[in-house]
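In what follows, a single structure is set out as C-alpha coordinates and then discussed.
Every protein chain of the complex appears in place save one, which is left out.
As written, the chains take the letters A, B and C, and residue 1 is the first residue of each chain.
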Amino acid sequence: MPSRDTAPSAPPRTHRSEIRVRYAETDQMGVVYHANYLVWCEIGRTDYIRALGRPYTALEQEGLALAVSEASMRCHAPARYDDRVCVETTLVDVKSRTVTFGYRIVHAETGARLVTAETTLVSLDPQGRVVAMPADVRAFLGSAGAG
Amino acid sequence: MPSRDTAPSAPPRTHRSEIRVRYAETDQMGVVYHANYLVWCEIGRTDYIRALGRPYTALEQEGLALAVSEASMRCHAPARYDDRVCVETTLVDVKSRTVTFGYRIVHAETGARLVTAETTLVSLDPQGRVVAMPADVRAFLGSAGAG
Amino acid sequence: MPSRDTAPSAPPRTHRSEIRVRYAETDQMGVVYHANYLVWCEIGRTDYIRALGRPYTALEQEGLALAVSEASMRCHAPARYDDRVCVETTLVDVKSRTVTFGYRIVHAETGARLVTAETTLVSLDPQGRVVAMPADVRAFLGSAGAG
Partner (left out) sequence: MPSRDTAPSAPPRTHRSEIRVRYAETDQMGVVYHANYLVWCEIGRTDYIRALGRPYTALEQEGLALAVSEASMRCHAPARYDDRVCVETTLVDVKSRTVTFGYRIVHAETGARLVTAETTLVSLDPQGRVVAMPADVRAFLGSAGAG
(Lines give C-alpha, C1' and ligand atoms only; values in the text may rest on other atoms or scores of the structure.)
Protein backbone atom coordinates (compact mmCIF):
# COMPACT_ATOMS: atom_id res chain seq x y z
CA MET A 1 0.00 0.00 0.00
CA PRO A 2 1.59 3.31 -1.04
CA SER A 3 2.25 5.68 1.80
CA ARG A 4 0.74 9.11 1.50
CA ASP A 5 3.97 10.48 2.90
CA THR A 6 5.90 9.66 -0.24
CA ALA A 7 3.51 11.50 -2.56
CA PRO A 8 3.91 15.13 -1.61
CA SER A 9 1.58 16.55 -4.24
CA ALA A 10 -1.30 14.07 -4.43
CA PRO A 11 -4.02 14.38 -1.82
CA PRO A 12 -4.36 11.34 0.42
CA ARG A 13 -6.23 8.48 -1.16
CA THR A 14 -7.65 7.37 2.14
CA HIS A 15 -8.86 9.73 4.79
CA ARG A 16 -9.04 8.56 8.37
CA SER A 17 -11.64 9.97 10.74
CA GLU A 18 -11.59 9.05 14.38
CA ILE A 19 -14.82 8.71 16.31
CA ARG A 20 -15.51 7.94 19.95
CA VAL A 21 -18.62 5.74 20.27
CA ARG A 22 -21.48 7.51 22.02
CA TYR A 23 -23.79 5.89 24.55
CA ALA A 24 -26.68 7.08 22.39
CA GLU A 25 -25.34 4.92 19.56
CA THR A 26 -25.64 1.65 21.46
CA ASP A 27 -28.72 -0.51 21.70
CA GLN A 28 -29.89 -3.09 24.20
CA MET A 29 -27.72 -5.74 22.56
CA GLY A 30 -24.85 -3.83 24.18
CA VAL A 31 -23.25 -2.84 20.89
CA VAL A 32 -23.64 -0.07 18.33
CA TYR A 33 -26.98 -0.05 16.54
CA HIS A 34 -26.17 -0.84 12.93
CA ALA A 35 -27.81 2.18 11.28
CA ASN A 36 -25.29 4.39 13.06
CA TYR A 37 -22.52 2.94 10.91
CA LEU A 38 -24.04 4.85 8.00
CA VAL A 39 -23.80 8.03 10.07
CA TRP A 40 -20.12 7.34 10.63
CA CYS A 41 -19.70 6.83 6.89
CA GLU A 42 -21.22 10.28 6.42
CA ILE A 43 -18.58 11.67 8.77
CA GLY A 44 -15.93 9.82 6.81
CA ARG A 45 -16.89 11.24 3.43
CA THR A 46 -17.45 14.72 4.86
CA ASP A 47 -13.93 14.66 6.26
CA TYR A 48 -12.63 13.20 3.01
CA ILE A 49 -14.17 16.04 1.00
CA ARG A 50 -12.99 18.66 3.50
CA ALA A 51 -9.47 17.28 3.25
CA LEU A 52 -9.60 17.95 -0.49
CA GLY A 53 -9.90 21.61 0.36
CA ARG A 54 -13.56 22.39 -0.27
CA PRO A 55 -16.02 21.43 2.43
CA TYR A 56 -19.33 19.87 1.54
CA THR A 57 -21.09 22.90 3.02
CA ALA A 58 -19.53 24.96 0.23
CA LEU A 59 -20.99 22.57 -2.35
CA GLU A 60 -24.44 22.92 -0.82
CA GLN A 61 -24.11 26.71 -0.79
CA GLU A 62 -23.28 26.55 -4.50
CA GLY A 63 -26.53 24.69 -5.03
CA LEU A 64 -25.24 21.15 -5.30
CA ALA A 65 -26.45 18.51 -2.88
CA LEU A 66 -25.14 14.97 -2.74
CA ALA A 67 -27.82 12.57 -1.54
CA VAL A 68 -27.26 8.91 -0.73
CA SER A 69 -28.89 6.80 -3.43
CA GLU A 70 -27.36 3.44 -2.58
CA ALA A 71 -25.72 2.04 0.53
CA SER A 72 -24.45 -1.34 1.54
CA MET A 73 -22.55 -2.58 4.53
CA ARG A 74 -21.23 -5.69 6.15
CA CYS A 75 -20.81 -5.85 9.90
CA HIS A 76 -17.85 -8.05 10.78
CA ALA A 77 -17.59 -7.30 14.49
CA PRO A 78 -19.47 -4.90 16.72
CA ALA A 79 -18.28 -1.53 17.91
CA ARG A 80 -18.96 -0.86 21.59
CA TYR A 81 -19.59 2.14 23.78
CA ASP A 82 -16.57 4.36 24.35
CA ASP A 83 -14.50 2.53 21.73
CA ARG A 84 -12.43 4.74 19.54
CA VAL A 85 -12.97 3.74 15.94
CA CYS A 86 -11.45 4.89 12.68
CA VAL A 87 -13.42 5.37 9.51
CA GLU A 88 -11.11 4.94 6.53
CA THR A 89 -12.77 6.55 3.54
CA THR A 90 -11.72 6.09 -0.06
CA LEU A 91 -13.10 7.35 -3.32
CA VAL A 92 -14.33 4.42 -5.40
CA ASP A 93 -15.73 6.12 -8.47
CA VAL A 94 -16.87 9.44 -9.87
CA LYS A 95 -19.37 9.52 -12.71
CA SER A 96 -21.30 12.28 -14.34
CA ARG A 97 -24.03 12.33 -11.74
CA THR A 98 -22.82 10.07 -8.97
CA VAL A 99 -19.88 9.59 -6.67
CA THR A 100 -19.16 6.39 -4.77
CA PHE A 101 -17.20 6.13 -1.54
CA GLY A 102 -15.91 3.05 0.23
CA TYR A 103 -15.44 2.77 3.97
CA ARG A 104 -13.59 0.53 6.33
CA ILE A 105 -14.37 1.02 9.99
CA VAL A 106 -11.74 -0.38 12.30
CA HIS A 107 -11.13 -0.34 16.02
CA ALA A 108 -8.63 2.44 16.58
CA GLU A 109 -6.58 0.54 19.12
CA THR A 110 -6.69 -3.05 17.97
CA GLY A 111 -7.09 -2.35 14.28
CA ALA A 112 -9.80 -5.00 14.14
CA ARG A 113 -12.06 -4.66 11.15
CA LEU A 114 -15.59 -3.85 12.27
CA VAL A 115 -17.55 -2.73 9.23
CA THR A 116 -17.03 -2.35 5.50
CA ALA A 117 -19.45 -0.23 3.55
CA GLU A 118 -20.02 1.59 0.31
CA THR A 119 -22.35 4.44 -0.53
CA THR A 120 -23.24 6.06 -3.82
CA LEU A 121 -24.40 9.65 -3.78
CA VAL A 122 -26.32 11.33 -6.52
CA SER A 123 -25.97 14.96 -7.43
CA LEU A 124 -29.13 17.04 -6.94
CA ASP A 125 -30.00 20.62 -7.75
CA PRO A 126 -31.80 22.78 -5.17
CA GLN A 127 -35.13 21.46 -6.45
CA GLY A 128 -34.03 17.90 -5.75
CA ARG A 129 -33.62 16.93 -9.41
CA VAL A 130 -30.77 14.69 -10.45
CA VAL A 131 -28.21 16.75 -12.35
CA ALA A 132 -24.74 16.27 -13.72
CA MET A 133 -22.04 17.54 -11.41
CA PRO A 134 -20.14 20.57 -12.71
CA ALA A 135 -16.84 19.51 -14.28
CA ASP A 136 -14.85 21.25 -11.59
CA VAL A 137 -16.65 19.36 -8.85
CA ARG A 138 -16.03 16.07 -10.60
CA ALA A 139 -12.38 16.96 -11.01
CA PHE A 140 -12.20 18.09 -7.41
CA LEU A 141 -13.77 14.91 -6.05
CA GLY A 142 -11.62 12.76 -8.25
CA SER A 143 -8.42 14.60 -7.53
CA ALA A 144 -7.43 12.36 -4.66
CA GLY A 145 -7.59 9.25 -6.76
CA ALA A 146 -5.35 10.44 -9.57
CA GLY A 147 -1.93 10.08 -7.96
CA MET B 1 -62.60 20.58 4.38
CA PRO B 2 -64.78 21.05 7.44
CA SER B 3 -63.70 23.87 9.66
CA ARG B 4 -62.93 23.12 13.25
CA ASP B 5 -63.88 26.68 14.11
CA THR B 6 -67.53 26.00 13.68
CA ALA B 7 -67.48 22.95 15.91
CA PRO B 8 -69.60 23.82 18.91
CA SER B 9 -68.03 21.23 21.15
CA ALA B 10 -64.48 21.91 22.28
CA PRO B 11 -61.74 19.71 20.88
CA PRO B 12 -60.14 17.43 23.42
CA ARG B 13 -57.68 19.19 25.69
CA THR B 14 -55.39 16.20 25.73
CA HIS B 15 -54.31 14.33 22.65
CA ARG B 16 -53.08 10.78 22.99
CA SER B 17 -50.47 9.40 20.58
CA GLU B 18 -49.50 5.77 20.72
CA ILE B 19 -45.95 4.72 19.94
CA ARG B 20 -44.30 1.31 19.80
CA VAL B 21 -40.75 1.48 21.16
CA ARG B 22 -38.12 0.81 18.48
CA TYR B 23 -35.00 -1.23 19.02
CA ALA B 24 -33.05 1.76 17.71
CA GLU B 25 -34.37 3.78 20.64
CA THR B 26 -32.83 1.56 23.31
CA ASP B 27 -29.32 1.81 24.66
CA GLN B 28 -27.02 -0.65 26.35
CA MET B 29 -28.73 -0.03 29.69
CA GLY B 30 -31.56 -2.05 28.15
CA VAL B 31 -34.04 0.82 28.21
CA VAL B 32 -34.94 3.77 26.01
CA TYR B 33 -32.18 6.36 25.64
CA HIS B 34 -33.52 9.47 27.31
CA ALA B 35 -33.13 11.91 24.42
CA ASN B 36 -35.68 9.88 22.49
CA TYR B 37 -38.38 11.00 24.90
CA LEU B 38 -38.07 14.46 23.36
CA VAL B 39 -38.67 12.88 19.95
CA TRP B 40 -41.83 11.30 21.29
CA CYS B 41 -42.90 14.69 22.64
CA GLU B 42 -42.46 16.04 19.12
CA ILE B 43 -44.80 13.32 17.86
CA GLY B 44 -47.24 14.22 20.61
CA ARG B 45 -47.43 17.91 19.76
CA THR B 46 -47.50 17.21 16.01
CA ASP B 47 -50.50 14.97 16.53
CA TYR B 48 -52.05 17.51 18.87
CA ILE B 49 -51.76 20.24 16.25
CA ARG B 50 -53.01 17.96 13.49
CA ALA B 51 -56.04 17.07 15.61
CA LEU B 52 -56.89 20.78 15.71
CA GLY B 53 -57.37 20.59 11.95
CA ARG B 54 -54.25 22.26 10.55
CA PRO B 55 -51.11 20.18 10.43
CA TYR B 56 -47.77 21.65 11.38
CA THR B 57 -46.60 21.15 7.79
CA ALA B 58 -49.19 23.72 6.75
CA LEU B 59 -47.78 26.20 9.24
CA GLU B 60 -44.28 25.68 7.84
CA GLN B 61 -45.57 26.13 4.30
CA GLU B 62 -47.11 29.44 5.39
CA GLY B 63 -43.66 30.49 6.57
CA LEU B 64 -44.03 29.90 10.28
CA ALA B 65 -41.69 27.49 12.04
CA LEU B 66 -41.98 26.49 15.66
CA ALA B 67 -38.57 25.69 17.14
CA VAL B 68 -37.98 24.23 20.59
CA SER B 69 -36.47 26.91 22.80
CA GLU B 70 -36.86 25.20 26.17
CA ALA B 71 -37.37 21.62 27.22
CA SER B 72 -37.47 19.82 30.52
CA MET B 73 -38.29 16.29 31.48
CA ARG B 74 -38.40 13.94 34.42
CA CYS B 75 -37.93 10.24 33.88
CA HIS B 76 -39.96 8.30 36.43
CA ALA B 77 -39.59 4.80 35.02
CA PRO B 78 -37.96 3.52 31.86
CA ALA B 79 -39.71 2.57 28.64
CA ARG B 80 -38.46 -0.66 27.11
CA TYR B 81 -38.16 -2.14 23.65
CA ASP B 82 -41.45 -3.15 22.06
CA ASP B 83 -43.49 -1.46 24.80
CA ARG B 84 -46.49 0.43 23.60
CA VAL B 85 -46.49 3.85 25.18
CA CYS B 86 -48.92 6.74 25.07
CA VAL B 87 -47.88 10.35 24.84
CA GLU B 88 -50.58 12.53 26.36
CA THR B 89 -50.08 16.06 25.10
CA THR B 90 -51.72 19.15 26.50
CA LEU B 91 -51.44 22.80 25.67
CA VAL B 92 -49.99 24.67 28.62
CA ASP B 93 -49.76 28.21 27.33
CA VAL B 94 -49.84 30.35 24.19
CA LYS B 95 -48.14 33.70 24.18
CA SER B 96 -47.38 36.20 21.47
CA ARG B 97 -44.26 34.41 20.28
CA THR B 98 -44.22 31.11 22.15
CA VAL B 99 -46.36 28.09 22.75
CA THR B 100 -45.82 25.62 25.58
CA PHE B 101 -46.90 21.99 25.58
CA GLY B 102 -46.93 19.51 28.45
CA TYR B 103 -46.49 15.76 28.04
CA ARG B 104 -47.17 12.71 30.10
CA ILE B 105 -45.75 9.50 28.69
CA VAL B 106 -47.37 6.40 30.12
CA HIS B 107 -47.15 2.70 29.46
CA ALA B 108 -50.10 1.93 27.21
CA GLU B 109 -50.99 -1.31 28.95
CA THR B 110 -50.22 -0.71 32.60
CA GLY B 111 -50.81 3.03 32.59
CA ALA B 112 -47.60 3.45 34.57
CA ARG B 113 -46.21 6.96 34.38
CA LEU B 114 -42.86 6.91 32.62
CA VAL B 115 -41.95 10.48 31.75
CA THR B 116 -43.34 13.97 32.27
CA ALA B 117 -42.03 16.77 30.12
CA GLU B 118 -42.66 20.28 28.93
CA THR B 119 -41.39 22.11 25.87
CA THR B 120 -41.68 25.72 24.82
CA LEU B 121 -41.52 26.52 21.13
CA VAL B 122 -40.74 29.88 19.68
CA SER B 123 -42.20 31.20 16.47
CA LEU B 124 -39.66 31.85 13.71
CA ASP B 125 -39.93 33.39 10.27
CA PRO B 126 -38.24 31.72 7.28
CA GLN B 127 -35.03 33.61 8.11
CA GLY B 128 -35.00 32.14 11.60
CA ARG B 129 -35.94 35.34 13.37
CA VAL B 130 -38.28 35.29 16.33
CA VAL B 131 -41.63 36.74 15.30
CA ALA B 132 -45.05 37.09 16.80
CA MET B 133 -47.42 34.39 15.67
CA PRO B 134 -50.27 35.57 13.47
CA ALA B 135 -53.43 36.06 15.51
CA ASP B 136 -55.19 33.23 13.72
CA VAL B 137 -52.42 30.80 14.58
CA ARG B 138 -52.52 31.80 18.22
CA ALA B 139 -56.27 31.39 18.23
CA PHE B 140 -55.98 28.07 16.46
CA LEU B 141 -53.38 26.71 18.86
CA GLY B 142 -55.32 27.93 21.83
CA SER B 143 -58.67 26.67 20.60
CA ALA B 144 -58.41 23.33 22.35
CA GLY B 145 -57.88 24.90 25.72
CA ALA B 146 -60.90 27.15 25.65
CA GLY B 147 -63.71 24.73 26.42
CA MET C 1 -51.72 -19.11 23.41
CA PRO C 2 -52.96 -20.34 20.01
CA SER C 3 -50.29 -21.91 17.90
CA ARG C 4 -49.71 -20.59 14.44
CA ASP C 5 -48.40 -23.96 13.40
CA THR C 6 -51.83 -25.49 13.34
CA ALA C 7 -53.23 -22.75 11.15
CA PRO C 8 -54.14 -24.37 7.84
CA SER C 9 -53.94 -21.16 5.89
CA ALA C 10 -50.51 -19.69 5.33
CA PRO C 11 -49.69 -16.44 7.08
CA PRO C 12 -49.23 -13.53 4.75
CA ARG C 13 -45.91 -13.51 2.98
CA THR C 14 -45.63 -9.76 3.15
CA HIS C 15 -46.27 -7.76 6.25
CA ARG C 16 -47.13 -4.08 5.96
CA SER C 17 -46.12 -1.63 8.68
CA GLU C 18 -47.28 1.95 8.52
CA ILE C 19 -45.06 4.72 9.80
CA ARG C 20 -45.59 8.47 10.05
CA VAL C 21 -42.36 10.33 9.28
CA ARG C 22 -41.00 12.18 12.30
CA TYR C 23 -39.44 15.64 12.19
CA ALA C 24 -36.43 14.12 13.93
CA GLU C 25 -35.95 11.86 10.92
CA THR C 26 -35.46 14.68 8.45
CA ASP C 27 -32.21 16.45 7.69
CA GLN C 28 -31.38 19.85 6.27
CA MET C 29 -31.92 18.56 2.74
CA GLY C 30 -35.60 18.63 3.70
CA VAL C 31 -36.06 14.88 3.36
CA VAL C 32 -35.55 11.80 5.53
CA TYR C 33 -31.93 11.13 6.47
CA HIS C 34 -31.06 7.87 4.76
CA ALA C 35 -29.87 5.90 7.80
CA ASN C 36 -33.39 6.12 9.19
CA TYR C 37 -34.61 3.83 6.43
CA LEU C 38 -32.72 1.03 8.17
CA VAL C 39 -34.61 1.86 11.36
CA TRP C 40 -37.85 1.52 9.44
CA CYS C 41 -36.69 -1.83 8.11
CA GLU C 42 -36.14 -2.90 11.73
CA ILE C 43 -39.75 -1.94 12.44
CA GLY C 44 -40.83 -3.91 9.40
CA ARG C 45 -39.11 -7.14 10.40
CA THR C 46 -40.16 -6.76 14.05
CA ASP C 47 -43.76 -6.49 12.93
CA TYR C 48 -43.27 -9.37 10.50
CA ILE C 49 -41.97 -11.61 13.28
CA ARG C 50 -44.69 -10.51 15.68
CA ALA C 51 -47.30 -11.33 13.06
CA LEU C 52 -45.97 -14.89 13.01
CA GLY C 53 -47.06 -15.16 16.62
CA ARG C 54 -43.84 -14.92 18.60
CA PRO C 55 -42.42 -11.48 19.13
CA TYR C 56 -38.72 -10.83 18.79
CA THR C 57 -38.59 -9.92 22.47
CA ALA C 58 -39.49 -13.55 23.23
CA LEU C 59 -36.57 -14.73 21.12
CA GLU C 60 -34.20 -12.46 23.04
CA GLN C 61 -35.58 -13.69 26.35
CA GLU C 62 -34.88 -17.24 25.19
CA GLY C 63 -31.28 -16.19 24.62
CA LEU C 64 -31.30 -15.73 20.87
CA ALA C 65 -30.40 -12.38 19.38
CA LEU C 66 -30.60 -11.52 15.70
CA ALA C 67 -28.01 -8.93 14.76
CA VAL C 68 -27.76 -7.22 11.39
CA SER C 69 -24.71 -8.54 9.57
CA GLU C 70 -25.41 -7.16 6.11
CA ALA C 71 -27.61 -4.40 4.82
CA SER C 72 -28.15 -2.79 1.46
CA MET C 73 -30.60 -0.23 0.21
CA ARG C 74 -31.48 1.82 -2.80
CA CYS C 75 -33.21 5.15 -2.38
CA HIS C 76 -35.52 5.78 -5.32
CA ALA C 77 -37.35 8.84 -4.03
CA PRO C 78 -37.23 10.65 -0.72
CA ALA C 79 -39.70 10.36 2.12
CA ARG C 80 -40.66 13.67 3.68
CA TYR C 81 -41.79 14.91 7.06
CA ASP C 82 -45.30 13.88 8.05
CA ASP C 83 -45.61 11.47 5.11
CA ARG C 84 -47.27 8.21 5.91
CA VAL C 85 -45.13 5.41 4.51
CA CYS C 86 -45.58 1.65 4.36
CA VAL C 87 -42.78 -0.81 4.93
CA GLU C 88 -43.57 -4.03 3.11
CA THR C 89 -41.45 -6.77 4.60
CA THR C 90 -40.89 -10.20 3.12
CA LEU C 91 -38.79 -13.15 4.16
CA VAL C 92 -36.10 -13.78 1.56
CA ASP C 93 -34.20 -16.66 3.06
CA VAL C 94 -33.60 -18.66 6.23
CA LYS C 95 -30.36 -20.53 6.69
CA SER C 96 -28.81 -22.30 9.60
CA ARG C 97 -27.42 -19.17 11.18
CA THR C 98 -28.89 -16.31 9.19
CA VAL C 99 -32.20 -14.93 8.10
CA THR C 100 -32.65 -12.43 5.29
CA PHE C 101 -35.51 -9.99 4.93
CA GLY C 102 -36.44 -7.80 1.99
CA TYR C 103 -38.18 -4.44 2.27
CA ARG C 104 -40.05 -2.15 0.01
CA ILE C 105 -40.88 1.24 1.44
CA VAL C 106 -43.68 3.02 -0.38
CA HIS C 107 -45.61 6.22 0.14
CA ALA C 108 -48.83 5.13 1.83
CA GLU C 109 -51.05 7.45 -0.17
CA THR C 110 -49.51 7.55 -3.62
CA GLY C 111 -47.96 4.09 -3.53
CA ALA C 112 -44.75 5.58 -4.95
CA ARG C 113 -41.74 3.41 -4.35
CA LEU C 114 -39.28 5.20 -2.09
CA VAL C 115 -36.73 2.65 -0.92
CA THR C 116 -35.90 -0.99 -1.48
CA ALA C 117 -33.64 -2.76 0.97
CA GLU C 118 -32.43 -6.08 2.23
CA THR C 119 -30.88 -7.06 5.53
CA THR C 120 -29.33 -10.30 6.70
CA LEU C 121 -29.34 -11.04 10.40
CA VAL C 122 -27.09 -13.48 12.12
CA SER C 123 -28.09 -15.55 15.11
CA LEU C 124 -26.09 -14.83 18.29
CA ASP C 125 -26.03 -16.42 21.70
CA PRO C 126 -26.03 -14.23 24.84
CA GLN C 127 -22.23 -14.02 24.64
CA GLY C 128 -22.46 -12.61 21.12
CA ARG C 129 -21.17 -15.73 19.38
CA VAL C 130 -22.66 -16.80 16.08
CA VAL C 131 -24.78 -19.90 16.64
CA ALA C 132 -27.17 -22.00 14.64
CA MET C 133 -30.77 -21.07 15.22
CA PRO C 134 -32.83 -23.72 17.00
CA ALA C 135 -34.83 -25.74 14.51
CA ASP C 136 -38.12 -24.45 15.85
CA VAL C 137 -37.01 -20.85 15.35
CA ARG C 138 -35.97 -21.59 11.77
CA ALA C 139 -39.28 -23.29 11.14
CA PHE C 140 -41.12 -20.43 12.78
CA LEU C 141 -39.34 -17.75 10.77
CA GLY C 142 -39.81 -19.69 7.56
CA SER C 143 -43.44 -20.52 8.17
CA ALA C 144 -44.78 -17.51 6.34
CA GLY C 145 -42.98 -18.39 3.17
CA ALA C 146 -44.24 -21.95 2.86
CA GLY C 147 -47.73 -21.38 1.52
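What we mean here is this: a residue touches a chain if its C-beta (ideal position, glycine included) is under 8 Å from a C-beta of that chain, and two chains touch if they have at least 3 such contacts.
All values reported here derive from a predicted model rather than from experimental measurement.
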Among C:37, C:56, C:81 or C:140, the residue in touch with the chain that has been omitted: C:81
Interface with the unshown chain - residue positions in chain B: 29-31, 34-36, 38-39, 42, 65, 67-75, 78, 128
Contacts of chain C with the absent chain, listed as residue ranges: 23-24, 26-31, 33, 35, 81
For chain A, the residues touching the chain missing from this view: 20, 22-24, 39, 42-43, 46, 55-57, 81-82
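By definition in this document, only the chains that are shown with their structure count from here on.
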Remotest chain, chain A as reference, centres from CA atoms: B
Two chains sharing the most contacts, counting C-beta pairs only: A-C
Chain A and chain B, separation of their C-alpha mean positions in angstrom: 35
Multi-chain contact residues (two or more partners), chain C: 39, 42
